[in-house]
Structure formats: C-alpha cells, structure tokens
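Missing here: one protein chain of the complex. Every other protein chain is in place.
Then we have subunit A:
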Amino acid sequence: MTHQGEVLLAVNGLKTYFNTDDGVVKSVDGVTFHIKKGETLAVVGESGSGKSVTSLSIMRLIPMPPGEIKDGEILFTGKDGVQRNLVTLPEAEMRRIRGNDISMIFQEPMTSLNPVYTIGDQIGEAVMLHQGKTKRESLEVATEMLRLVGIPAPEKRVNEYPHQMSGGMRQRVMIAMALSCNPALLIADEPTTALDVTIQAQILDLMRKLQQEIGMSILFITHNLGVVAEMADRVVVMYGGRVVEEGDVVEIFKAPRHPYTMGLLNSIPRAGDAAHVPGQPKQRLEAIPGNVPNPLNLPPGCPFEPRCKFAVEACSEAVPPLFDTGGGHMARCIRWQEFEQAQVEVNA
C-alpha cells in the first residue's frame, strides 16, 4: 500500500515533558520516526510509554502548562503540498491542519463525543469549519459519512444523540467525523480497545476499506499485537518515552532485535497453545518480570534494564543508541547483533 518513499510526516528528536509536583516527567524523550503516504504505522508499548503523548504532540493538543514540547520538530506535508513544522506553527494555522489534514480518533469514544449535540451537528461542524459549507450541506455530508461507515438508516441516526448509540456505533461516528474532511493522516489512539472482538473486526475492516478509497496514512496506537499484525505496514515499539525498536511488520514479528519486543511477543498465547495437554509437562507463558517503569525514576542506562533477562553491566552505563540493524530495522539494544546471530543459528 506504500507510495514509494514519499514521507508525509517526520517526527525528529521530539521531547515532550510535563512539569509535575513530583518532578519532570519525560513522557516523550527524543522520539524519531516517519510515516509515508498511504502507509499504516503501528505504535505499540505498555501503558505510560508515551504513545498518546506522542500523538497529542503531533496534534498540538498537549495541555501547556504543565506540558511542554522541549525539543524536536514535527514536519508534516499538508494537502496543499507545503511542508510545515507543527511544533512552531502559529495556533491559527494549526487549527486549519487539525480536522482537515490530520484527524484523530480517541481512546474513549463516549468522552470524545459531546452528549448535548446531535451526531449530525458534530460531524457537520468540522465540515462547515474546514470546507465552508452551509449547515444544510454539512448535514448532507454527515449523512453520507454515516452511510459510508455502515450505520443503518443514516437519515434518522444523523438527528440522534451519542447516548442513543452503542459503543461500536459511537466509534463509527468518531471515524465518520474524523474522515469527513478526507484527512491525509488519521491518528487512531486505541480505537478498538474498548470494543468486543466482533465489533473490532467490523471497525478494522472499515478502516482498511476507507484507507484504500481515500489513500490516507494511519498512525495506529494499540496494545494488541493481533491488531498490529493485521493493520500495520511498519511498527514502532516504545518503552519509557523512547523508541526501542522500529521496522517492517513482518521483520518485527519474525526477527525482533530488542528484548522488550521479544518479551511482548512471547507473553501472548497463540491459537492452539494450551497450558496443559494430557501427558505433557505443564507450560507457562513467558512473562516479562517486574512492572511498568516509573517515569519519574527511570534507570540511568537502558530503560528496560531492570526487567531485561539479557542485561549485562554495560547496559546500565548509558542509554543505548538506536542501532541500524539493516533494511530499515532499528533497535535500541547493545546486544542486538547477538540476537541476530542466535536467530540465524536457530533457523539454520
């Protein structure tokens, strides 16, 4: 699905910090990645690793204060073909980008829809704002969008309120709203985490279809490795506010080079796995020990060091750089070459 090479969004050395009573939380600490046109990039990582803060930084929706974009640039090429640095863009221009060039679907569909306005008014508002349409025209667009996302009887639903819909329908409304202006980039922050697998399958299917029609890029934030495998062209793995691994989706699943990524992949049971098969020794999942790191108290060296079974003394000396392991695959681990060697031997 990639349109060879053309970069839509490039995040370079982004640092977003929060000044709290307990100290400075370095939520995003030097994050670099890019998304090409038409591509789906998945961002994975555990709770608090900085996924949402990264996407809110791109949208410039970080509450300031306490938040602050300390450093870095976010280069985005709009539908007009002009490249801008979103970090320094005046707020008035940023407002034109939001909803028009870049849209976002949030983690919680109920809290991000306004309960006192009809669905039609909420979708229509963005259309009026960005496309200069009249109220009547915008309602027509809204109805069309609801039809597009597969809501039955859209002429009727357009006049209803969010509480009259199920969770899956509200999430469709969010998507309809996000896509009503044909954005170049859709940021989807856990769009299906609160939904059942059957509804999740509907929404993922819908997103894929619409992506093919509109040709947009998707930044897909999720915890669910199944969803990653299904949706992503490339994957960025975050840990403790940093990118620890990046690469093509097949590479990441087949040949991970960072122990955190390996741990995540090993900790999920696969279809057909059973803890106990009669006559065979009991199995255990290979869990990652310890807890999600405290952002106020990250270790001086590799942030994963306290939980890493491969840790050696050198790991706690300095934060490892992102090593280029070849073919667009990067890993922030000083021992990545040994894993590559081990995988070669296993496969031989």
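Heads up, the rule we're going with is that a contact is a pair of C-beta atoms (placed from the backbone, for glycine too) under 8 Å apart; a residue touches a chain by one contact, two chains touch by 3 or more; residues count from 1.
The working rule: contacts and distances are computed from a predicted model.
Q: Absent chain per UniProt: "Formate dehydrogenase subunit alpha", "Sarcosine oxidase beta subunit family protein", "Cysteine desulfurase" or "Dipeptide ABC transporter ATP-binding protein"?
A: Options "Formate dehydrogenase subunit alpha", "Sarcosine oxidase beta subunit family protein", "Cysteine desulfurase" or "Dipeptide ABC transporter ATP-binding protein" narrow down to "Dipeptide ABC transporter ATP-binding protein" for the missing chain.
Q: Thinking of the whole complex, not just what is shown, which of A:Gly30, A:Gly226 or A:Pro299 touches the missing chain?
A: A:Gly226
Q: Can you work out which residue in A:Gly38, A:Gly67, A:Gly99 or A:Gly168 touches the chain that's missing from view?
A: Of the candidates A:Gly38, A:Gly67, A:Gly99 or A:Gly168, A:Gly168 is in touch with the missing chain.
Q: So which of A:Ile58, A:Ile102, A:Val149 or A:Leu204 would be touching the chain we can't see?
A: A:Leu204
Q: In the whole complex, what residues of subunit A lie against the chain that is missing from view?
A: 46-47, 152, 166, 168-169, 196-202, 204-205, 223-230, 232, 249-250, 253-254, 263-265, 267-276, 278, 282, 284-289, 291-292
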